[in-house]
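With one protein chain held back, the other chains of the complex are shown just where they sit.
Letters A and B mark the chains in the order given here, with residues in each chain numbered from 1 onward.
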Amino acid sequence: MRRTLAAILWKDLKIELRTKEAFSASFVFSVLVLVIFNFTLDLSSDEALKLGAGFLWIAFVFAGVLSLNRSFALEKEENCIQGLLLAPIDRGAIYVGKFLANVIFMLVTEIMVLPLFAIFFNVAIVERLWLLLVIFVLGTVGFSAVGTLFSAIAAQTRMREVMLPILLLPVTVPILIASVETTAFALGAQEGASFWFKLLIVYDVIFFTVGLLTFEYVLQE
Amino acid sequence: MMRGKHAVDAIFLVITAVAMLAALYMALLYAPTEQTMGDVQRIFYFHVPSAWVAFFAFFLVFLFSFIYLMRGGRQWDIRASAAAEIGVLFCSLVLITGPIWAKPVWGIWWTWDARLTLTLVLWLIYVAYLMLRHYVIDPERRATFSAVVGIMGFIDVPIVYFSIRWWRTQHPQPVLAGGEDSGLDPAMWQALLVCVVAFMLLFFFLLRKRTELQYLRDDLDALHERFDQTVP
Partner (left out) sequence: MSDNQIVLRAESLAKQFGTLTALRSASLKLARGEFVTIFGRNGAGKTTFLKIVAGLIRSYRGSVHLFDEDCRSAGDLLRRRFGFVSHESLLYQDLTVRDNLLFYGKMYGVNEIRSSVERTITEMGLEAKASSLVRELSRGMRQRLSLGRAFLHDPHILLLDEPFTGLDDRAAAILDGKLTRFKDAGRSVIMATHNAERGWKHADSVAVLDRGIIVYNSAVKDTTFEKFRAEYLQILSR
């Protein structure tokens, strides 16, 4: 199981390193979102702190959807997904492998966008950097747990690019709220985030488990 | 056998109709007028039962989806999708009656009230469910995908609820003072109960009719298919 996982993860990483499709699209899109927010809203610096966390995660969510869509689009090409299904592997390994690849891709984008965010919005991030990274991981894990499952579904429908966000966003409302609240806390904009951290962890555990259990049904013909 | 079925249908229809009429009577006439809000408050008797029915409908979607994944069987997929459609219908009712009630009483159309917001998110989740069904062509895939989404969606419900509630304590919103939980006159409770029962009956009646409709459509499709195959 572990070897299969590693192989699937390695494959996705290698493909991405070569094409850089997910990275570039996600990164550019995130930056665009932040810039547009800056133009549409005139922010003073203390408002920037409170609202900034929100903008950051909106940017991450939109970029994340792009990245998730790509993850299964590449399996649809030449029907490679059939190659995975023919192989003598646990179908759950496909879920976990893809899930990990998605988490890594999204995290890389988030880490690259963070300094730009700090610059655009004049926000100090260095002191709480480790906390921010933990939050990014927790939020991204939950988002990817549901996103990997739903992108496998969306990739098999007629309106795949549109279907994914329509399915994904409502269900990930709690994790979006929790991520924004904890990020705002980390940036010093508000107090009292212990509930949100607990929620992030609970959400991650529940939806990774449900995703893992239901994934095999999604791939059968 | 057909006649027996028609008899059950007829009885069901009559009981539901009577219950709805009773509900109307109780809500509009029997229940006393609320002190502060006046007659507008009566919309509460439709708003709250709709919410409960919608919630129950989505629970049924979860249940039927789970059974479908475990055992298969077209009937469970039909029931799940019918329950989702009617659930979205009642959900829409909640979302429409909410602002209609709020505006005259509190002067604002919308407040991110925990229950109302939860209903909005639920509406979005199950509308997505219905859209998904629309965009998948193969019936078995459609059933499987819907079942997975139906299960995911319902598991999310408590998490959504708690996250919205906690968010509200940190970001104070205008409070719907009074609301549903403040002291209710016994007569009001009676009216509410009658309405809940009536709406539940209405739900089951619609569910029955919707599933029947789908079975008929399936039969029609099968006939078309046979016809297409035999005609050269």
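Methods note: a contact is a pair of C-beta atoms (placed from the backbone, for glycine too) under 8 Å apart; a residue touches a chain by one contact, two chains touch by 3 or more.
All values derive from a computational prediction rather than experimental measurement.
J.: Based on the whole complex, identify which of A:25, A:89, A:159 or A:206 touches the chain you can't see.
T.: Missing-chain contact among the listed residues: A:89.
J.: Looking at A:28, A:41 or A:80, which residue reaches the missing chain?
T.: A:80
J.: Given the full complex, what residues of chain A touch the hidden partner chain?
T.: Residue positions of chain A that touch the missing chain: 3-4, 7, 10-11, 14-15, 18-19, 74, 77-80, 82-91, 220-221.
J.: In the complete complex, the non-displayed chain touches which residues of chain B?
T.: Residues of chain B in contact with the hidden chain: 137-140, 221-222, 224-225.
To be clear about the criterion, only the chains that are shown with their structure count from here on.
J.: Quick check on the complex: what are the chain A residues that touch chain B?
T.: Per the touch definition, chain A meets chain B at residues 146, 149-150, 153, 156-159, 163, 166-167, 169-171, 173-174, 177-178, 181, 190, 192, 195-196, 199, 202-203, 206-207, 210, 214, 217-218, 220-221.
J.: Please output the residues of chain B touching chain A within their complex, sorted ascending.
T.: Touching chain A from chain B are residues 69, 121, 124-125, 128, 131-132, 135-137, 140-141, 144-145, 147-149, 151-153, 155-156, 159-160, 162-164, 166-167, 170.
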